[in-house]
Each structure stands twice: as C-alpha cells, then as structure tokens.
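Removed: one protein chain of the complex. Kept in place: all other protein chains.
For chain A:
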Amino acid sequence: VQGVAGGDRPEDPSKQNLAQVTGSIQKTLGLLHQLNLNVSSFSSASQLPLLQRLNALVAELDTMQKLADGCNIQVPMEVVNLIDDGKNPDEFTRDVLNSCIAKNQITKGKTDAFKSLRKHLLEELEEAFPDDAEAYRQIRATSAAGSKRLAQSQSALPNGDAKVKPEH
C-alpha cells in the first residue's frame, strides 16, 4: 500500500471512525465478559454491579450504533461469509492478490512478445528499407527524448534526482 503523506486526509476520518468502532466493539466485549463473570458467580451482593454493567452495555451498544452511522466501508460479502463460516477473512485478501499477480504475469508476457516482434520487425525493415528505418529511428529518438524529459519533470524525486525508467 503506497503510503503517501498528502493523500491520507480524506481517508483519515474513515480510519478514525473505523478505529472508534473497533474500540467500541472491544469495550462491549469487555463488558460482556465482566457481565458473564457476574452472572455466573451471582450472589446477592453482585446485584447492583450487574445492573450497572447491563446499563453500561446498553449504553455502549448505543454508542456503537451511532458510530456505525459514519462508517461506510464496503465489505465484500465473501469476507462476511468467510467469517460466518469461521474461516480467516485474510484468505479473501490473499486470493485477490494472487489473481492480480497472475494477470500481471500474463500481460507481461504479451508485452514481451510485442517487444520482440517490434525488434524483429525493425531488423527486417532495416534490411529491406535502410533509409526508411533510419528515418524512423530518428523520429523515435526525438520523441523518446521528449517524453523522457516530460516524465522526468513529472517524476522528480524530492532531492532533485530524476527517476529513471529503463528505456528499451
């Protein structure tokens, strides 16, 4: 995940919101745990704390609800299903990543094929039409230099060095 400093801002609230919601849930969990303890080892003395806790629980639930209104993160159904099934939702993430990688490889292969075709074609052209090929090369070189400059100006690093992408 590319962490760019400036770009976080719009996300921040949602993140915060998420964090809040998570916190609320955690609190609820804690309360429930305590309630559980209370109930299971109930005695007449623990009536009051029980009620207190119950109230706290309800309050927390309410908080959670309110917080949840601000949360608009979309969760894929697969993840929910996974959790319901008791599996790890990270599996979903993993699948997505893998498919991405595979697609990338395929496209890379195609790219390479086209590159070799271009190379071969240029060689043949040079043989058949040397003048035309030379002219082409010059045009290409000019335009490449131009686009390189453009790219460099756009992708300059903070310390002024240019990011160089290997040119074919």
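As a working rule, a contact is a pair of C-beta atoms (placed from the backbone, for glycine too) under 8 Å apart; a residue touches a chain by one contact, two chains touch by 3 or more; residues count from 1.
FYI, contacts and distances are computed from a predicted model.
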| item | value |
| --- | --- |
| Identity of the absent chain, which is to be given by its UniProt protein name, from "Mediator of RNA polymerase II transcription subunit 14", "Folliculin-interacting protein 2-like", "Response regulatory domain-containing protein" or "MICOS complex subunit MIC60" | "Mediator of RNA polymerase II transcription subunit 14" |
| Residue touching the undisplayed chain, where the options are A:Q16, A:Q52 or A:N98 | A:N98 |
| Contacting the left-out chain in the complete assembly, out of A:H33, A:K119 or A:R137 | A:H33 |
| Hidden partner chain, residues of chain A it touches | 1-2, 11, 18, 21-22, 25-26, 28-29, 32-33, 35-36, 39-40, 42, 54, 57-58, 61-62, 64-65, 67-80, 83-84, 89-90, 92-93, 95-100, 102-104, 106-107, 110-111, 114 |
